[in-house]
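Removed: one protein chain of the complex. Kept in place: all other protein chains.
Now for chain A:
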């Protein structure tokens, strides 16, 4: 990436321009930030659920007995009472106690990590969206004034 040198008058003119359009930019940041906040968080949750389901399916195909063993271990690990433990073991062997099915796991994941957290994340998205949009504007101004990105400094 080339490093373009900026003259004094260019920088001065641009700063005047950037300050003059600030009210429009702030209004744009608010509107764009809120919209992106809502859409971004919704897409994020949707993709999260899709990823969880995909991982769950892959896990079940590759390691069919893994989740059953994990469920058994956690169920038996919850009790210190030998009699109760024996009863649970017998119930598992006889099939009276069964691990939750695939659908059960997915619903738990969706409920716990997506639907319950979604409103809070949405608020987070709506609050931080305009701030993020403002930061983007600042970065754009920095790059225009200096000719290089805020992260790059003058290294290339």
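As a working rule, a contact is a pair of C-beta atoms (placed from the backbone, for glycine too) under 8 Å apart; a residue touches a chain by one contact, two chains touch by 3 or more; residues count from 1.
Here, contacts and distances are computed from a predicted model.
Chain not shown in the complex: UniProt lists it as "Two-component system chemotaxis family response regulator CheY", one of "Cytochrome d ubiquinol oxidase subunit II", "Nitrite reductase small subunit NirD", "Two-component system chemotaxis family response regulator CheY" or "Lipoprotein". Contact with the chain that does not appear here is found for just one residue of A:22, A:43, A:108 or A:123, A:43. The omitted chain makes contact with chain A at the following residues, 1, 33, 36-37, 39-41, 43-44, 47, 54-55, 58-59, 125, 128-129, 132-133, 136, 139, 149, 151-153, 155-156.
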